[in-house]
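What follows is an incomplete set of chains from the complex, kept in their original frame.
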Amino acid sequence: MKNISKSFPGVRALDHVNLKVEKGEVHILVGENGAGKSTLIKILCGLHTDYEGEIVIEGEKVSLKDPHDALKYGIATIHQELNQVPTMTIAENLFLGREPLGRGNMLIDDRRIYKEAKAILEAQGLTYDPHMLVRNLTVSQMQMIEIAKSVSQNARIIIMDEPTSAITDAEVKVLFQCIKRLKSEGVGIIYISHRLEEMFEIGDKVTILRDGQYIDTKDVKDVTRGDIIKMMVGRELNNIYPEKKHKVTDKVVLEVKNLTGHKRFENISFKLHAGEILGLAGLMGAGRTEIARALFGLDPIHSGEVYLEGKKIAIKNTSDAMKHGIMMATEDRKRYGLVLKATIGENIGLPNLKQFLGKSGFLLSDKKEREKEREVFDELGVKAPSMHTRASALSGGNQQKVVLAKWILANPKVFILDEPTRGIDVGAKYEIYKIMTELASKGMAIIMISSELPEVIGMCDRVIVMREHYLSGEVSGEEINQEYIMEFASANVEELRKANAR
Amino acid sequence: GGKKDKATDAAGTTKAAETTKAAETTKAAESKTESKETTTAADSGKTFKIGFAAKGLSDAFTSMEASEYMRQAKENWAGKLEVLQVDCEFDTNKQIEVLENFIAQDVDAIICQTDDPEAILPIVEECKAKGIHFINDLAVDCDWAYEVESDPQDDGELLGEYAVKWLDEKKIENPTILFMQGEVGNQHANAREKYCKEKLEAAGYKVTDTNTANWQRDEAIALMENWCQVYDKIDAVICANDEMSLGVVQVLEQEGRLDGTMVISVDALAGAVKSVADGKLTMTIGKDIVAGCDMSLQLAYDLCSGVDRSADKLQKVPKDIITLDDQKTLQKWIDIHTAAGTYQ
Amino acid sequence: MNKTVDMRANKKTHIIQTIFKKYMIYILFIAIFAISSFASPAFLKVSNLVNILRQTAIYAIIAFPITMLIISGVTDLSPGSVAAFTGVAGIVAYVDMTTKMGVNPVLAGLMAVAYSILLGIIIGFVNGIIITKFKVPAFMATLAMMTSIRGAALLYTGGNVIYQIGDIAVLGKGSVLGIPIPVLIMLILFVIFTILLKKTMYGRYIYAIGGNEEAAVASGINVNKIRMISYIVQGAMGGLAGILLMCRLNTGQPTAGEGYEFDAITGAVLGGTSFTGGEGTMFGTLVGILIVGMINNIFNLLSVQSYYHQILKGVLIVVAVIIDMRGKNSKVTA
């Protein structure tokens, strides 16, 4: 790809960017949120057609009209946003757009689809039934299907836009093995990730983008983590985690007793103090999100009690939870976090409208609204032309900041953050961590759910660990380290079940 | 073209056309056409603007009447009357809107195929205040309005009377009488049903089953098909309009049950007249729209030119009973439709 | 250098385009107004303009709440039938009160209006329950309600028309300070709905729900409650429109109001309310409704044959929506 430029209304997303991928090479693409990585690969896979510059594949200059075209040239893509049809089966999804036809070239050969789908899944070490509806899969399972699909397309180039942001370590290993095999088969791979350590594990070359500008392409061997960050962010970043300014108090803000939800978690009890950052760790699918959703009123609670500042409370829906000061930034920001059509200001205001009511107590005051929204907008340093920019035009990191901003303005007593840094670049991560410690130092009680152990270790005062619907252990202070957490996270399920059945 | 010839024909025999016999009404109407010539002579030659609120142009009968108005206006009244035709789409509220718009346009007179006489009453009052002449086809409770009336009560009664006569003649034990309603809630549908049934009941007949096909032929076909399943013997089917009765005839014919069954209805559409001529439909009631339109337009012209017509506050449009037995009337209607180009 | 200039020019045309798109519907309104003025001398007369307002008032009263429903991502096909049922019931109540019970006409009138609105609220409540609790798609639920309530209206009067409705008809025919009462009511409602939509929490939630229902839930909004309120408001306005319609008709007609919902929806969409939800304004709806009203009016004034009228109306709607939609959204919507 040579001299690629692309503008969105009001934004120059790419400005003369070059990218050259060779056979059998894993080319890493890095850059801050909004640097233009996804835009670049959307051009390469035929989703954006109005761009400047040229694309050359094996010496042939091509113009890609649509994704179908791109597939014809052997370009397969794993998109950042999951692209599955939930109402169709796994096999139907795997062959979508390239269904094999039976005799007469008229009718789809479904027998072949299911047979081959099984083989494709097995090749990736997946044991799902290809007849299963994708709707019933978890996010990480869907991601694995997406990977299996692109791998099975016999592509010359495979683009992977943050493929590991939603899968577990075990699955990452499977993926990396697969990448190595593809590499040996001469397939070129473009790999986008904010997890810089992955770059050193599988990358050959790395291209850095910053604010739509092409910075450089280097051999992975020749660079250090620090170099990359400097090129990405434009300045040095010495610390990964901010200093802990906050102090855990004795005041118990939230206490959960024997909480059981429908199917996903059982018999959960823990306490949360003012000024504390409590980590909730565990492998994917352990049921962490479900606990958080139940506390926030998104899912029903089956049994058990919740005490807030010593008083027993009932949470039937999200507005109940909000009234009590329990709030949550969900893990899927596009789906639950933002109204993409609405402006940044409107999104920030959404849970806080009561604060903007004027003297009448009925009508909203524009002035109040603008002032209060502006405050958090500035405080978090959202990078956007104005507060009137639509949320859909923001990059992932900035969207995440908007989500945080709206909850910060709502001033929760208990703030639950589910995967707050998923898909966030290193620079923005640091800022989010800083915001978290600041909030804690003001006495807020925070629960942080994260699948990235380093950040759990780096940020939390105390960590509780889940294993298959049960709480399997708790670590605090010096004990917070990888070994302990992993031990609890992979505890014996049978024993846990017995212990809880008592 | 054909109509014109007939008009001259009729002119020759005008003097004889004095009786109120239905068969003669066309000629009666044309006799007025002649008297029109005299009034025109006395007039300044001014063109009057007439608003014509057509009840609905998507129904065979009402649109037939509307096009008769426009045809006569063009052929007989060119230079004297300018008729603005607007469709009220069978919606009373639309009709009110249309009439309001006529008033805003300062028309000289309004001719209205009335949807609901009481609903337009305030408009008539307004016309009175503004001096806009108002001619309509149902009885409006206001002394300002002139009626060239075609009362649905008459239709209902004629249907009932004919049915009673037919049933009396046939002397059937416990006859199965089916009544197919028009769109329930509609003035004409309700009146036709009510007064027909009154006549039947007065004569001791009971309607076996009543249901609606909403004026529509497709619904009539389905309903009749279903009735055929329920009733092994069907003696009479009375329909609120021709569209439905034609559907009924079609089903009965297909089932081989048309012979000896009375099917009657209202409108005298071309298809219905043909069906009568073919011996299928037993009877249809024809409102003499040629005469009716002429009466209305003449009245409108006279009122606009200041002629005193206060004696004619209420004129009835003659109605014909069209059956195979009365060849003369039948031929008259075949002629009417042939002239209009709708008879095939 | 060259490039910067390019980009600036780009941005400028972009802004012009955006403004053009945003105000297109108003430009269209003015264009139709201007053309109509030339086409018919009667058009610009005050009495004719008042006519247009009077003729659109009832549609607007239905269209205001429907705008909110569409913004929040749902719809309602029942308002026309609801107006018929509630209107007839209100009229019957009025006639009974004044003739049989001897209630003072003014009081009886107020009570009749309240009764119609109350019935509308109950129907809206049932719609809301079916849609929020039983999760029946709004299109189907309200389509079924449209059928059922029409049947109920006919049943209520035994298929007959109610005559001699008495003095309550003044609500449809009377004027205050030269403004017809329905127009006055419509204008008041316009102000109320504008405030409701723009200045209250309820209105904000409407937008949020239409923009992203799940995100709205996750922001602590009780979506079902807001939807219930919306359907209840729609029902209430259906009731108000119903009694006004009957007063205008000077009779209680159980068959009245057919298809009014489509004209109301058309007005809302012409006015820029997005079928994908999350976008729309009351002012846009008012303008949209007036456009439909103007088109009907000028076609009447010019005595355009209704067949052409129908054909042109469809074409105009599509053209107006195309002009309004261009570039707004790139996804095909239902």
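Order of writing sets the labels: A, B and C. Residues in every chain begin at 1.
Everything below uses one rule, namely that a residue touches a chain if its C-beta (ideal position, glycine included) is under 8 Å from a C-beta of that chain, and two chains touch if they have at least 3 such contacts.
None of these values were measured; they are calculated from a predicted model.
Visitor: Note that one copy per chain kind is shown in place, then state the copy numbers for the whole complex.
Guide: A x1, B x1, C x2
We take it that only the chains that are shown with their structure count from here on.
Visitor: Fewest touch steps from subunit A to subunit B?
Guide: Each step joins two touching chains, and the minimum needed here is 2.
Visitor: Would you identify the chain whose C-alpha centroid lies closest to the centroid of all protein C-alpha atoms displayed?
Guide: Smallest offset from the overall C-alpha mean is found for C.
Visitor: Give, as an integer number of Å, the spacing between the C-alpha centres of subunit B and subunit A.
Guide: About 74 Å, centre to centre.
Visitor: Quick one: report the Å distance separating subunit A from subunit C, using the average Cα coordinate of each chain.
Guide: Once rounded, the distance between the two centres reads 43 Å.
Visitor: Distance between subunit B and subunit C based on Cα centroids, please, to the nearest Å.
Guide: 36
Visitor: Quick check on the complex: what are the subunit C residues that touch subunit A?
Guide: Residues 7, 10-11, 14, 195, 199-201, 204-205, 207-208, 211-212, 214-222, 278-279 of subunit C touch subunit A in their complex.
Visitor: Applying the document's contact rule, which stretches of subunit C touch subunit B when the two form their complex?
Guide: My answer: residues 40, 42, 45, 47-48, 51, 54-55, 58, 153-154, 157, 159-161, 163-164, 169, 173, 245, 248-251, 253-258, 296-297, 300-301, 303, 305-307, 309.
Visitor: Help me check something: in the complex, which residues belonging to subunit A touch subunit C?
Guide: Those in contact with subunit C are residues 7, 9-10, 12, 296, 298, 317-319, 321-322, 327-328, 330, 335-342, 346, 349-351, 353-354, 357, 362-364, 406.
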